[in-house]
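Structure record follows, encoded as C-alpha cells.
Rest of the complex left out; these chains stay put.
Labels A and B are assigned to the chains in the order they are written; within every chain, residues are numbered from 1.
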Amino acid sequence: MRFTFPLMATGLEVAMIVLFATFVQYETDQNLSQKPNSTSVDLDTSGDLYLFFRDVHIMVFAGFGFLMTFLRKYGFSSVGINFLIAALGLQWGTIVQGILHMHGKKFHIGIKNMINADFSTTTVLISFGAVLGKTSPSQMLIMTILEIAAFAGNEYLVGKIFLASDIGASMTIHAFGAYFGLAVAGVLYRSGLRRRHPKEESVYHSDLFAMIGTLFLWIFWPSFNSAIATPGDTQSRAIVNTYFSLAACVVTAYACSSLLEQNGKLNIVHIQNATLAGGVAMGTCADMKIPPYFSLILGSIAGIISVLGFKFLTPFFTTKLRIHDTCGVHNLHGLPGVIGGLASIVAIAMEIPTMSTAMQAAALGSSIGIAIVGGLITGLILKIPIWGQPSDENCYEDSVYWEVPKRIEHDSLFPEHRSHNQLEPEA
Amino acid sequence: MRFTFPLMATGLEVAMIVLFATFVQYETDQNLSQKPNSTSVDLDTSGDLYLFFRDVHIMVFAGFGFLMTFLRKYGFSSVGINFLIAALGLQWGTIVQGILHMHGKKFHIGIKNMINADFSTTTVLISFGAVLGKTSPSQMLIMTILEIAAFAGNEYLVGKIFLASDIGASMTIHAFGAYFGLAVAGVLYRSGLRRRHPKEESVYHSDLFAMIGTLFLWIFWPSFNSAIATPGDTQSRAIVNTYFSLAACVVTAYACSSLLEQNGKLNIVHIQNATLAGGVAMGTCADMKIPPYFSLILGSIAGIISVLGFKFLTPFFTTKLRIHDTCGVHNLHGLPGVIGGLASIVAIAMEIPTMSTAMQAAALGSSIGIAIVGGLITGLILKIPIWGQPSDENCYEDSVYWEVPKRIEHDSLFPEHRSHNQLEPEA
C-alpha cells in the first residue's frame, strides 16, 4: 500500500483528465439550438432528469455505502472504498459510455450522462459486496476500470444490438454485477477463510448503520427503475410498479425470515437485504404494461427467494463451490436480477406481442456470460500478488488500510470516571 | 411468534394481491386521453407530485424509523417494525382509500395514490410510538389493518362530508394517530411496567441514531404539509409557512428545554421530538392566507407546549391515567395536532369568511373521537393473549423477536488486543 495505491490513484485521475480533455464537451446552448424546436423540451426534461439523478446518486453513495457497514471492524472501508470506487467509476463510466455512443470526435455531456455514469458504478459496487473485506483498495481500483469497461460493452450489446428492454437494469446491472463479483470471489477464494472468520460479523450498532443504507436504497428504488424511462405514463408506471413490488417484498421477506429462523425470530441480515430484492426483480418489467397485481406477485416472490438464498445458498456456495460472497450479493442482486429477466420474458410472451422474448433471453444470457468471463479475467489479474491484498488474519479489518481511533469506546461511556480523562498538566 | 407471525404476514400479503387483482388499474394513456386537453397538465402535475411523494416517503421510512431508535436495546425493532408496518400499510391504504373514492368497479392508481397511501401509514407509525417496546410484530400487523381502515373512514368524513380543510393533516393524521395510540396503550396498560423499566432508556449512540430521524422529518416537513395542496401559490404558501413555523419551534423548544431541566441543561428527548411540533401544528393552516408572523407564533407555541408535555404530562399520564406513552406521541403529535385544528378555527374566524369554523370543529372532534373509539376496540383485540406480546421483563428488548449479534462491542474496540480475535487454526 505504501506507494502502489497513491500512484495508481493519481495515475488514473491524470488519465481521466487527459481523456476528458480529448473527448468531452458540455451540452451548450449552441448544441441545443442546432436541434430545431427542441430547446424547451430539452430543458424541461433536464430539470426532471436532475430529480431522478439525485435519487440514484443518493443510492450509489449513501445507500450502497452504508448497506455494507454491517461488519463490526470494517465500516471505514465499506463506506470509504465504496466512495472511492464510485467517484473514480463515474468518470470512467462517462468516458467509456460516451465513446461507445459517440458520433464524431467528441461527445456531449449533460444530466443524462450523469445518470448513466452513476449506473455504471453500481455494477462495481455490487461486485465489491462479494469480495468485501478480502481485497485491497488498489485491487478495487483495477476492478473499477475493468468491470465498467465490460459493463459498457454488454450494455451496448443489449441495448443497441439485441434492442432488448431493461429499463431498471435487472439484467445489465444487477445480475451482471452479482455474477461478475461471484466470479472474482471464486478466483480469489482462499481456504484459510473457509471457516467463519472471527471478524466477519456485526455488532449491534454496525447493523443499525447498515439499515441507513437499506432504507435509502429502498426509498429511492422507484427512481432507479424509472430514471431513464420515457417521461409521462411510461415513467409513472415504472415508479408505481416498483413502489408496490418493493412493498410486497418487505412483507414476504419478514414472513420468510421468521419462518426459517429459530423460534420464529427475524434475522437482520435478511431485513437489510432481501427487502430490496423486489426492486431488483422489478427492474426489467417496470415500465411494461402489466397488470398491477403482477408487481405485488413479483415482489413477493423476490423477497422469498432472496431469504432462501441467504439461508441455504450462501453457505452452499462457500463450502461446496468455494465461492465466498461476503454480502450475499447473489441473493440480493443475482437471483432477483435473473428473476427480473425471466419475468420480462413471461410478460412479453403474455401481454406485449410487439416485443421479442428471444432478444430478452439473449440479453439475460449475455449479461451473465460476459459478467462471468469478465469476472474470471479480473480475478486472475487481482490474484497477482502485488496489489497488497490483506492476509487471512487481516481480512474484515479496517486497521490494515486506515488509521483507526485508538481510544476505546468504553472509556468515553463512563461520564462519572471523568478523572481519567482530565487534561494533563502542561509541560 | 413461531408460526403466528409468518402465517399472518403471508396471509395478509396474499389478501393484498387478491384485492389488487380485483380492484386496481394503472392510470394508463387511455384513461388520460379520455380527458380532453388534460394530458400535458396531468403529466406535469405527476412530475411535481413525485417530488413531493419522495419527501413524504423519506419521512415515513427513514424519518419515523430512526426517530424511534433511541432505546438502547430496541433499535432493530424500531426501524424494522416501522418498515414492516409502512410496507404493509401502504398496500392496504391504497385499497381502502381507493375503494372509498371509487366510481365503478375498479380504481386507478398513480403517484397521488402513493402519497395518500404513505400518509395513511403515518397514523399507524405514530400510534406505534405510543406502544413501542411493549407489543409484538403480530400485534402491529393487526393494528395496521384496523387503524388504516378507521383512518380512511374518518378522512372521508372530514374531507367529503364536513368539507373541512386539513391540508397537512394536523387533525386527521397527527391527532388521530396519537389518540388512537394512547387508547391502545391505555387498554394494554400493565402495572408491571409502572416503574421505570431498566431497558426503557437510551445510550449515547442510540440518541444520535434518533437524531437522524428527527432531522429527516424536520427537513421534509414542508413537503408533508404541502404535498397535496393545489400547485402554485397555495402550495408555495404551505411550504413557506411550515418552513418558518418549524424554525421558530426549534428556538422555543431549546429555550424551554433549558429552562426546565436542572442547571439549564438541554434534554435530547425534547430536541428529538419537540422541535418537530411546529410542523404538526402548522398542518391544518399551512395553505391558508394568514400573515407570515402567525406561522412563527404558532411554531413557537407548539415548541413550548410540546416540551411542557414531555416534562409534566407524560409522567402524569403514566402514573395517574395509567396510559404509558413510550415515545411521547401525545406531546409531538397529539397536543400539537389539536393546536393545529384550533389554530385553523381561529384563522378562519379572523381571516377567511368563506370557510366554516363549525366544520373545522367537527373535523377535530371526529378525528379525536373515532381515534379513541377505534383505539379502544383495537386495544381489546390486541389484548387477546395469542399474539405473542412480550413479558414485562422482555419489553424494550430486541432479542425476543430478533437474532441479535452475540459479540460484545467492547471486544471490537481494543485494536491492540487483536490476539483474542485471531483466526482459530483450521480443523
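Note that a residue touches a chain if its C-beta (ideal position, glycine included) is under 8 Å from a C-beta of that chain, and two chains touch if they have at least 3 such contacts.
These numbers come from a predicted model, not from an experiment.
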{"item": "Assembly size in copies, with 2 chains present", "value": "3"}
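Please note the rule applied: only the chains that are shown with their structure count from here on.
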{"item": "Approximate Å spacing (C-alpha centroids) for the pair chain A, chain B", "value": "31"}
{"item": "Contacting residues of chain A [partner chain B, same complex]", "value": "48, 51, 55, 72-73, 191-192, 194-195, 197-199, 201-205, 207-208, 211-212, 215-216, 218-220, 223, 231-233, 236-237, 239-240, 243-244, 246-248, 250-252, 254-256, 258-259, 261-268, 271, 275, 289, 291-293, 296-297, 300, 392-393, 399, 404, 406, 408-410, 412-413"}
{"item": "Complex interface listing, chain B residues touching chain A", "value": "1-7, 9-10, 12-13, 16-17, 20-21, 24-29, 32, 43, 46-47, 50-51, 54, 57-58, 61-62, 65-66, 69, 75-76, 79-80, 83-84, 87-88, 90-91, 94, 109-111, 114, 137, 203-205, 209, 212, 401-405, 407-410, 412-416, 421-424, 426-427"}
